[in-house]
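This report concerns only the one structure given below.
Note that this complex is displayed minus one protein chain, with the remaining chains in position.
All chains are identified by letter, namely A, B and C, in their written order; residue positions are counted from 1 within each chain.
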Amino acid sequence: MTTTEQDGRAPLRSVSDSPPDAAALARRVEEFLAEHDPAGTDAADFLRARFAAGLAWVHYPAGLGGLGAENGLQTAVDAAFARAGAPENRPRLNVIGLGMAAPTILRFGDDAQKQRWLPSLWTGEDIWCQLFSEPGAGSDLAGVGTSAVWDGDAWVLNGQKVWTSMAHHARWGIILARTDPEAVKHRGLSYFVVDMTAPGVEVRGLRQITGEAEFNEVFLTDVRVPDDQRLGEVGQGWAVAQYTLMNERVAIGGGTLPRESGAVGALAARWREHPEARTPGLHDRVLRLWVRTEAARLTAERLGQQQAAGQPGPEGSGVKITYAGLNQECSSLELELRGEDGLRYPDYTERRPEVEDYGSRDAGWRYLRFRANSIEGGTTEILRNVVAERVLGLPAEARADKDVPWKDLPR
Amino acid sequence: MTTTEQDGRAPLRSVSDSPPDAAALARRVEEFLAEHDPAGTDAADFLRARFAAGLAWVHYPAGLGGLGAENGLQTAVDAAFARAGAPENRPRLNVIGLGMAAPTILRFGDDAQKQRWLPSLWTGEDIWCQLFSEPGAGSDLAGVGTSAVWDGDAWVLNGQKVWTSMAHHARWGIILARTDPEAVKHRGLSYFVVDMTAPGVEVRGLRQITGEAEFNEVFLTDVRVPDDQRLGEVGQGWAVAQYTLMNERVAIGGGTLPRESGAVGALAARWREHPEARTPGLHDRVLRLWVRTEAARLTAERLGQQQAAGQPGPEGSGVKITYAGLNQECSSLELELRGEDGLRYPDYTERRPEVEDYGSRDAGWRYLRFRANSIEGGTTEILRNVVAERVLGLPAEARADKDVPWKDLPR
Amino acid sequence: MSAPATPETGDLLYSDVEDDLRASVRALVEKQAPWDAVLRRTDTDDAVDTDLWKRLTQEIGVAGLAVPEERGGAGASWREVAVVAEELGRAVAPVPFLGTAVATALLLGTAEDELLASVAGGERTAVLVVGATRGAGRPVPVVERQGAGDLLAGTVTAVVDAVTADVLLVPVSATEIAVVEAGADGGGDGVTRTTSESLDMTRRLTDVTFDGAPARIVTGADVDHALQVGAAVLASEQLGLAERCLADTVAYLRDRHQFGRQLASYQALKHRLADLWVAITQARAVARYAARCAADGSPDLPVAAAVAQTHCSEVALLAAEDGLQLHGGIGFTWEHPAHLFLKRARADALVLGSADHHRTVLADLVDLPA
Partner (left out) sequence: MSAPATPETGDLLYSDVEDDLRASVRALVEKQAPWDAVLRRTDTDDAVDTDLWKRLTQEIGVAGLAVPEERGGAGASWREVAVVAEELGRAVAPVPFLGTAVATALLLGTAEDELLASVAGGERTAVLVVGATRGAGRPVPVVERQGAGDLLAGTVTAVVDAVTADVLLVPVSATEIAVVEAGADGGGDGVTRTTSESLDMTRRLTDVTFDGAPARIVTGADVDHALQVGAAVLASEQLGLAERCLADTVAYLRDRHQFGRQLASYQALKHRLADLWVAITQARAVARYAARCAADGSPDLPVAAAVAQTHCSEVALLAAEDGLQLHGGIGFTWEHPAHLFLKRARADALVLGSADHHRTVLADLVDLPA
């Protein structure tokens, strides 16, 4: 499949042989904006044209939304488009697609797959989700049991996934499934792209302790997936999934993070606004959390500077552990400051949450939601293992699952 | 060997067939005191006579310092002697002998051994020490490497022991040594009584972080130990040592422990005496430690009540963990309250400490000394394992030393 | 200034009678209100399990344990009340037991024998109308009396166990309580009750507004004492909850495998559970001591209650938070009971005064001034 004028996409612009530098990119953005007035162009058309012009992710190859430029140059391009009032590509709704699916497709997909999925992914026309975790495979992701069995002309998938963000919005899902239960668990996996509108895919909201259903369970019953929706070789699924997860790390930018951002902000604001609730004991705890948050902020800043200087450090795991704890402790103390108000709750009715802006939510909601911070995206316990083993070089935990066929493991 | 009048001991009093109850014991004490005026009798003579009368440890058999009475009846007997101003048997200096060696001799010794060692042990004429820990075998006591080799007419011991309290006062030592390095480590051990005045026994003070030498290192070089100084069978040393250690547990009496005893007492006193040092932040910390200490006190009381009611609970490990932490945190906070004074130290000169009364020592000394509380007598880490495995029934730690000859273990 | 004297500790163990009582309560609660039933109820408007309450009071007599036989009770003591609280905390049972305990402690000091007997028998429920976070040792806000008659006017927010109370006990001065009949349908003359969603779904808070409500004025009630007794009872509830969280977590970690190993075999998790177990043994000791002080009229009750609340609040919260964490993702779902315990533990840490409040009270009681 190639991009054509018929399907509404602009033709590929011929690009010079050497990748553009910052100045050249700035010129291209300027030219593009001159040709496509953000105010006067349909948003979808604008985004398709921007993709075609190679200004989507400039470090991607030409023809796939990029110009083969250096990775660090994207920020300035995005800023220029933002200043011009250009439409956005639903970055929050498609965070999985943009952050995890796209780099995996680029790395493991063939040309047809890249051409098929990347354009509509980047423009936000198609939302993506990630079907990895299962009820029986959380921290131990390689233990997934969803089966994929070859049936003449397609893979037939059966199983249950859980903790799937955006599944109720998604057109496509990346999925890790077991193609060989006789193999040792890391070697019996393969990686597919599932059409979330295909027969047999059922998405159910998963109600959580806040009362809402932010995540989903996804049930797969005899879902047929063509072989051209496989990424990577059969049995290579674990390596592909590892690559996906490597891209999960939150990128920490080079700019200065605001002091008092995050959960301590609401706590400090409450402290300032309610002198009647102050006690010496609470004061000490507020100050301790303020200092720890400031230390965490400077640590994240330093990590960003290291990454920018090409010294990627392993501090990321530490930063995640720290922020999870701070969110939990700050919101808990905030409830205490609120006293009677802290014992009320707005509404436990089951519903889909509208936005992800935690700052606007009730203190009780935040206290509950933040409990997941030390579980989602790697539990604090697993991250401590990571630090101990990969950073400090301490011996790995003993494992009993290395030389046993997956089907024979205790579950 | 039997007790005779020649060696200064009173002849055995004939005892009735059924063991005496509390009232009978009280009468016997009264009679004994009438016959032996504490004020007018030589202390050693008095103690020997008390042993012979079976009023030393009334639950021991007749002839061995006891009358076969119930265990709980000793407290009243001791109290009656104390009220009468009877001489003491050096209980603090001989804490190892009275608390650990004696029950082990009673349980594993033959008649001759019991008669040989128990009388002079109880009277305090002979101080005992315990030669268990080694530089290479701390928490993992069964790994001891001190060797005992049979050489015609005696065992020849070579090795190094460490953390030996009282060794510089001791006449006898109980020792765990390896008689079979080819066996798996728990099975190659035997248990002996060593004459601390024998050739080849060298006791050196072990200086600790307070500057003092409270403990010792004991070096054994070709020390000959006759076979009649072995307790238990050859190869049974581990079981004997386990019995000794079981007796290490601090007995918690039935009486009411004083509120604010222990390290929090000095902290609270400092707080009361120095209002100029008070800050709100420190106040909160003092109160937290006060509450934790009170909780620990009530927990120890409850444990004592359980034991008195014949429901021995496993709470002892928890109590030890808790007090170690409280001692450390209270003394550390006390240094902070003291400010400048907390930065001074009386004297780091190497010397033997006179007494064990921590309350009379400088705050800095206590801070340093209490660091050992979470190491000596079972580290906090090992005790957490004990609670997790024996109380909560969680799986034991994986071990690599179960089926390997001791000599082949990594060290 | 000097170190406080050491009061006699008294018996901190459970008696055979208490063990039997525990078994009865547990059997009834497990049958009538297993956690999934408790959870389902939270999505309804019937916040209180009135059926369970009826059986607890009438079959087991839980409301009359601390009331002498001659005044219509069972003639047991606050020790037995505390054992029931442990079991109800274990089950996060949605019944007005805590409020009844406080009201009973209050009524015991008055001459309200008829009311006391009916509360003890479970025919009526009564509740002290003060805000949920109010702890002993601070002046209790009072509701205004209108004119010469005994008509009340004012609002008390966030009252525990007021949803279904028949009788409201309202502080109107430092020494006087107004007794207000709330009416069978929840709205007596001049009384409006508004029950809103609460963080702790199993113990909702009610705002009570009086607008000319007729009342009978009673003297002899000691609100601070009642709140101290309540703190002792609440500490036992927290103990029961913490034990449940630990037991559930141990069971889960033994059952669940990751990387081919039982989760329970990971030492870092083992040590966390060991520390939690140690904290719970302490919670048991302080809760038992507070209960025995309440039972024996010990002058050390103010200290015992403050220590118990400070300590048990933190232990219950730790048990609930660690329990949820160690369950991983499943503990974050609505359909798992972990959140019921978390919400109760988080709220309980504020109910009847926060740990911070109780430490401040203790500072005066044990002569450790600011």
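Rule of thumb we're sticking to: a contact is a pair of C-beta atoms (placed from the backbone, for glycine too) under 8 Å apart; a residue touches a chain by one contact, two chains touch by 3 or more.
Remember, it's a predicted structure, so these values are computed and weren't measured experimentally.
Across the whole complex, the hidden chain's contacts among the shown chains comprise A, B, C.
The residue touching the chain not shown here, chosen from A:E125, A:E260, A:D341 or A:E376, is A:E260. Contact with the chain not shown here comes from a single listed residue; of A:T41, A:S147 or A:Q306, that residue is A:Q306.
With the whole complex as reference, residues 256-260, 265, 268-269, 271-273, 275, 278, 280, 283-284, 286-288, 290-292, 294-296, 298-299, 301-302, 305-306, 309, 311, 315, 318, 321-322, 381, 384-385, 387-389, 391-395, 397-398 of chain A touch the missing chain. Seen across the whole complex, the unshown chain contacts chain B at 133, 135, 138-140, 143, 162-163, 206-209, 211, 279-282, 328, 332, 335-336, 339-340, 342-348, 350, 364, 367-368, 371-372, 374-376, 379-381, 384, 397-402, 404, 409-411. Listed here are the chain C residues that touch the chain not shown: 266-268, 270-271.
The definition used in the following text is that only the chains that are shown with their structure count from here on.
Chain B has its Cα centroid 58 Å from the Cα centroid of chain A. Within chain B, residues 280, 283-284, 287, 398 each touch two or more of the remaining chains. Shown for chain C are the residues that touch two or more other chains, namely 262, 359, 370.
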